[in-house]
Structures are given as C-alpha cells and as structure tokens.
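One structure coming up, written as structure tokens, with questions to follow.
A single protein chain has been omitted; all remaining protein chains appear in their positions.
The block that comes next holds chain A.
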C-alpha cells in the first residue's frame, strides 16, 4: 500500500486553469477527504489520481512510482462513483467480479471473493439481481462491493453518498466508518459535505478555487482554521463573522464592534498586537456561545433573539447584534423568548480573528 504524493498538480481546460499546483502527501492507509464547494477542483483532482483525466503539469507518485502516464488499470486503484456506475446488463455478482473475470482468475477464487464481500456488505440475497432491480442504497453497496473485490491498494470515492436520501446517507456513512476500520487501504474520498469529511477523515484537505486552503486532522481544522474560508466551511451551523476594531483597554486588547466588546485571550492578543492594522474580522462559532445572564464585561455580548429553530436537543437561535446576524447554538431547555435581548458568554478559545483583506487567520 504505497503512500500517494501529488506534486504541483495542474489542470487546464484550454486556456482556463482549474487546478493551480496541488501539493499533497498522503500517508499509508490514511483516509484522506478532499472537501470543498462545487467547482473547487476536488473531483478533478480525484479523477487525475484515477487516470480518468489528463494531467496538464505536475506528477502523481504512488510510493516510488510515477503514475501520471499509466492507464487507470495499471494504477492499482478501485473507484466508487457518485452515480454508482454499475453495469446495467450484469447482475450483482457479475458486476462485482468484472475485474477479476477480466484478469482470468480461477472461478473458485472469484466465487469465494464475491461471496465474502457480499456477506460483508449484506448483499448475499441480491447476487442474481440486476442493478435496475435494486434500491439506491443497495446499488451503493454494490458499487462498494465492486471496489472491494478488486483488492486494489488505493480506494477512490467520488461523492459516493450524495445520491442517497438523508437517512440512508447517515447510515451508509456509519457503515463506511466501520468498513475503514477493517479494510487497511489508502482511501481518498471526495465530498462537498463537511459532516462526511469531519466524521470519516484522518486528514481533511479543504479545497477552494483550485487551491488547497488547509489540510490536517478534523480537530486541527476545526480548532485552528487557517483562513476565513476554512472557518466558515467546516462546522454546522457555520461560524459567525463580525467586523471589529482592535482597541487597548486597561492593558487588555479588546475586539470591539457594534454592540459588543470582547477581551482577547493572551496568546491571540500577543499575535494581534503585532498587526499593522486595527480593522479585523471576528469569528465566533455558534457552539462557543453560551447563555450566561451575568457574564462579566468583556467576556460576553448582548444579542436580541429574532428566530429560534428547534432541532431537538439543541436549538439554533438567530439573533441581531448591531446590524449583523449571529447564530447561537443552545440547549433546547434554556428558557428564552423571541424578541428578548439576552446575554451570552463567549468561550475565550472560541475567538478567531481574520485579516479582513487576505482572510488569513491571525
């Protein structure tokens, strides 16, 4: 299972460059998730690794092997497609065994492999059915099964769950998480869904506009986003962004804006004092706000609740703060009323500052 390395990967369609030099190192057996909004180049990157798209510049390494000029079949990969890409005229068993049959493996071996994989995915009763006779979730499993049968060193997933309904998606996500514990392979997974990225990944690679914005473990990216895009993309509900000015007050550095003044924790303050500018963007996750009626000056802010979205154990409040909107995640049992102005405490480690021009984290 060789580690995969992308080196200055560029993709151009005519004069338009859609990927601008992607560098990425993936460790052995790592589950890497490429995540980003549509058009960010994540699928193109995956398809270049698969060999389905030509590479305009750069190189893909699998271990010590440069593979950019190899056919897909020589790259030792298996792939699961968004629309499953099953062969409609073959039954489930034939679909799963197609590559093994092309390799002319012994029939007994093929049968055993198909049986084992079908058993693992709960497909045994459907081996004789054609894809058209299966539900979406079952087809999804067949697509996985076909990849598993191949025994390739690297698995590529191109938005494999996005054609399923929400409930099934959650279920399949859990099964995937379970599967990756038992299957020791390199996995590269493309999705636009940050929840899939957070729950499945060893390493998340956030992409935007043909660039890698940041890569790291889910916790790293969630706690220390490198820029405003990553901060806003990961986490649901998304991070709040407020315009603020840095002011010194009695030896402390405060982020002050319309309707709030928050004291920066020492580490952040130390970084912020070195800045040549005073105008910043303040980032606050909805989950880093807490309803504390007597939160002291500089550690909390007053928000006027205008909408409350009840989602079960949690409620999401949409509030007015000066002329901006702020979302807050609270426990549903917290007694609040619409139209009330409430005081919320901010966890000091939940404060993020961004350069308003470059959007880079401070």
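We take it that a contact is a pair of C-beta atoms (placed from the backbone, for glycine too) under 8 Å apart; a residue touches a chain by one contact, two chains touch by 3 or more; residues count from 1.
To be clear about the criterion, contacts and distances are computed from a predicted model.
K.L.:
One chain isn't displayed here; going by UniProt, is it "Carbohydrate ABC transporter membrane protein 1 (CUT1 family)", "diguanylate cyclase", "Beta-ketoacyl synthase chain length factor" or "Phosphate-specific transport system accessory protein PhoU"?
P.N.:
"Carbohydrate ABC transporter membrane protein 1 (CUT1 family)"
K.L.:
Using the document's definition of touch, tell me which of A:61, A:81 or A:222 contacts the absent chain.
P.N.:
A:81
K.L.:
May I ask which residue of A:102, A:166, A:276 or A:337 touches the chain that does not appear here?
P.N.:
If we include the chain that is not displayed, A:102 is the one touching it.
K.L.:
Provide the residue numbers of chain A that touch the chain removed from this figure.
P.N.:
50-52, 71-73, 77-79, 81-89, 98-99, 102-103, 130, 132-136, 138, 146, 150
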